[in-house]
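Note that this complex is displayed minus one protein chain, with the remaining chains in position.
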Amino acid sequence: MLALHRVGIRPRMRWRELVLLLVVAIALTTGWASLQSFRSSQLEVGDAWLLATYLGALATIHLGFVITGRRMDQILFPAAALLGGLSVLIMHRLPQDLAVQSIAGRVLELGPLQLLWVLLGFGVMAATAILVRSDGWLRRYKYTWAALGIVLLLLVFLFGEVTGGARLTLTIGPISGQPSELLKVILVVFLAGYLAENRWLLATSSTSVGPFKLPPLPYLLPMLAMWGLALAIVIVQRDLGAALLYFLVFLSLLYVATRRASYVVLGLLLFVGGGAVLYQLFPHVQDRINVWINPFVDPQGSGYQIIRALYAYGRGGILGTGLGAGLPQVGAVPSIPAIHTDFIFAALAEEMGMLGALAILGLYVVIAERGFRIAATAADDFRALLATGLTLVVVVQAAIICGGNLRVVPLTGITLPLISYGGSSLLVNGAVIGLLLALSDRAVEPPPPGARAGVARRLGQRVRRAGGKFEEAIS
Amino acid sequence: MSLTGARLAGPLRRLRIGLRPRMNVPQALPSIPVPGARVAPPHIASSLLRLALALAVGYSALATGLMYWQVVEAQRLTSDPLNPLVISAARQAPRGSIYDRSGVVLARNLSSGGAERLREYPYVVAAPVVGYRSSVFGTAGLERTYDAQLTGLVSLRPGDELLRKFRDQPYNPSDLYLSLDIELQEAAAAALGDQHGAAVAIEPGTGRVLALVSSPTFNPNRIVARQGGRRYMNTLRERDDSPLLNRATQGLYVPGSVFKIVTAIAGLGSGAISPQTTYENQPHEYQTGFLVEGFRVRDFPRRVQRDHPLDFYEATEVSSNIWFAHAGLDVGAENLVSWAQRLGFGDRIPFELPTSPSQVTNGDGPLAGFRDRVELANAAYGQAEALVTPLQMALVAGTIANDGLLMHPKLVDELRASDGSVSRLAPQAWLQVLPAGQAGVIGDAMQLAVEGRYGREFAGAAKVPGVPTAGKSGTAELGGDAAPHSWFIGYAPADAPQIAIAVIVEGGGAGAQRAVPMGGQLMSRYLDSIR
Partner (left out) sequence: MDVFTLGLWALRIAFVVLIYVFFVFVARALWQDLRAGVAGAGRPLARLHVIGAPEGRPSPGTSIPLDAVNSLGRDVNNSIVVDDSFVSAEHALLTFRGRAWYVEDRGSTNGTWLNGQRVEGLLPLGYGDEIQVGQVRMRLERARQE
């Protein structure tokens, strides 16, 4: 144990996480059983290799966390695991021909394909959580990150293709992905670093424009430039959801760093003004907003998708139709277009009912709470801002797409984090959760007392820790 | 001892590499306030709290939206015919049938197999009422209004909705039993023949619709047919005579003299006129025309005694425009509009088929909607901007027939579900438009209009042999060379009415030419059938 300790490995029980993961496992198994039973008309769990593989992966990751002894937040991973599990379940339920890819010679359909992406995403999460030990590489090279982001953006602009509406894909050789997902993380890293460094000046001094206090120009300009560039390209590429996300995250981080409400007000005014201008100039913006206001004007055309989703909610009711029993198909076409990407929330709301959908929203709230807590107890500003930004990027994105599904806000083409089908989204969100976990690690302890402490005492301390309960793990 | 330990710790610290955590030493001290130092920006934690609050508000909005769509709007959306659930449900349980009052089937499923069940409509004349159900064109008529019940998505028993999920056979289609009399419907259609027009017959005491005919109409069997449906539908849509339009409920026509009943109701009801009201200038105006602000209201020359001022009964019997113009001016614009509203004017009549609102005037003028007194005077005898649907006029006749009590029109008497449950739709009173006594006065006048010495010249052909009959004919001038519309409204027997009717023949000429005999024929036929 002493030798391992030198290398930095110090097994530590994570009881809370274990209990939560057990609840997750039982819940997912029950859900799986309900789906299988419906399909085979008898009560059974059936051929559950998908589920078993997933649960096995969860167990492995948990074990990895335990063995490497990281003192990370114990609730984030189970919450993410539940979301991931729901994703695996619903993708197994949906018609399998919605996504087909051949990987390494084998042809995979929707269910196994999503499992693969979920496993990869969680793998990235685990690796990030365990291996990231310092934040210098994020903190020090903020302008490098910014430049990388711009390069990525330009690559998409020049070489990207639009697939399925407003989905932007960049294909390099056999690999294709959506850079806008990665871009949002890069943006957050840059903003966190920049705001942390310049927080004093941004918060205390300002230039006044009329009744509004603006941050001092030399500092605000590079930020606005980076953000404006990202937004412009994103809007021209019709990725309205990403633009909205970037904007809200930028405004939130600015507020958190400076606590100047006037910045927020100004930002919102800019948003409304900018939105009005965009509405006048761009027909695709007009379409989105008009369909949002009244989709029944063109029920077979632009309003078709959202109307189908509204039907789905009605069919679900409070309890839902049960997994597998909803989503009536007319012909071979699923009842909602893009059901496995844009409208996965509606599908879940129909089959799991209002109670189930509220629970899914609740999971994102849990992630928000954990993320904000990590930010509030962070050692310094950069980590606090980084944690805030990472949390927002997941939670605000979820809110935007669920809002679009529910017709609370206009529909946008972004994914539901950890649930929607899509490799890029899962990988990036996995990295985000992993980074949050790394940030929450409090493994750095003051060095143990010197030679005064006897061997026996040290052993005793270790035994106590190894057999520790909740209180030990959470302090 | 501690010093030794510290000295050992120093070199050891430098040796720590690899997976051992590196301690990050922040260069600046931005957030931790130093006592006595300059003021730092507030700690991040407090701003985070506010941000968390904003996020909570956002998510609450989402939860509210969820509850709205899954609870509040759920029923309505589930019954929407475009909902895939409705479409797939239709394939699972056999759709309910539609029957007339005697159990004659008006719509049923063809017994042929296959995934799609075709609908069969044995009586084309019932098309304006029954409509059609096509997988390509959707639904129309009662097939649309009661789609949810015919499919079985909506249960008749309350509380069944919640339990439906748990049943094996979740769909419980119902059959519709209408108040329609298919024989009367066929007779009306035959009487109209190729002429454009409509007829609506109701039971005054209950509001039940006995016949509802629109001509020209369409053949629903050809619409739902597997072959040629699309082509047929296109033809229907392109035709100038609009066979898909239900003229009985949505056709808007100039009423002509049948509107005088409405004026009478407004007059007696508001007290502006009484049955004995006369206008002393009227015989003179018969010669010169009644001058209203430069416009001359004329009565057409008729072989009738015009040497004394007419009272209400006489004016109705001879259908005097001048008398009613006076009456309309006395009633006043506001009263005319509001009393017409009591009869159902101004809004869509609530009915199981789509309806268009009838109007007394266009409504954009300064005189309570009328442009001026000229328009008011003309509207009072059924010209100017007045536009009515045949259904509306049938309700007017029905109100008089029913002692001033207007009943809601209804087509469906009963729904019988496949599980045996029955839902009866009872007749509903709408409004006591005017007191029974005044309705009786108008009814007497209408009886004179059919049976009176002078009246029978205009509407005598409407009299049912051996039965006291009341009614009013109308000749709606359209201006120019166009032949006027031929109108008739009436009811029989006048003392204990069983049927009230409204008939219009487009361009049919004077009322007496087409609509009146048709009205009489239909009433007679119906009364024979129920004896």
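Miscellaneous remarks
Just so it is clear, A and B label the chains in written order, and each chain counts residues from 1 on its own.
One rule holds for everything that comes next: contacts are C-beta pairs under 8 Å (C-beta built on N, C-alpha and C of every residue); 3 or more make two chains touch, one makes a residue touch a chain.
Given the structure is predicted, the values throughout are model-derived calculations rather than measurements.
The chain omitted from view is touched by exactly one of A:A48, A:V132 or A:L355, namely A:L355. Looking at A:L245, A:L323 or A:L385, the residue that reaches the missing chain in the full complex is A:L323.
Although one chain is not drawn, its touching partners on chain A can still be listed: residues 16, 19-20, 23-24, 26-27, 30-31, 33-34, 37-38, 41-43, 74-75, 78-79, 82, 319-320, 322-323, 352-353, 355-356, 359, 362-363, 366, 369, 377-380, 442, 444-450, 452, 470-471, 474-475.
Throughout what follows, only the chains that are shown with their structure count from here on.
Taking the mean of the C-alpha atoms as each chain's centre, chain A and chain B sit 51 Å apart.
Residue ranges on chain A touching chain B, taken from their complex, read 6-9, 133-136, 196-197, 199-200, 203-204, 252, 255-259, 299, 307-308, 310-311, 313-319, 321-322, 328-330, 335, 349, 353-354, 357-358, 361, 364-365, 368-369, 372, 375-376, 378-381, 384-385, 388, 395-396, 399, 402-403, 406-408, 443-444, 447, 450-452. Of all residues in chain B, only 1-2, 4-6, 8-9, 18-24, 26, 28, 30-31, 39-42, 44-48, 50-52, 54-56, 58-59, 61-63, 65-67, 69-71, 73-78, 80, 82-85, 87-89, 165 touch chain A in the complex they form.
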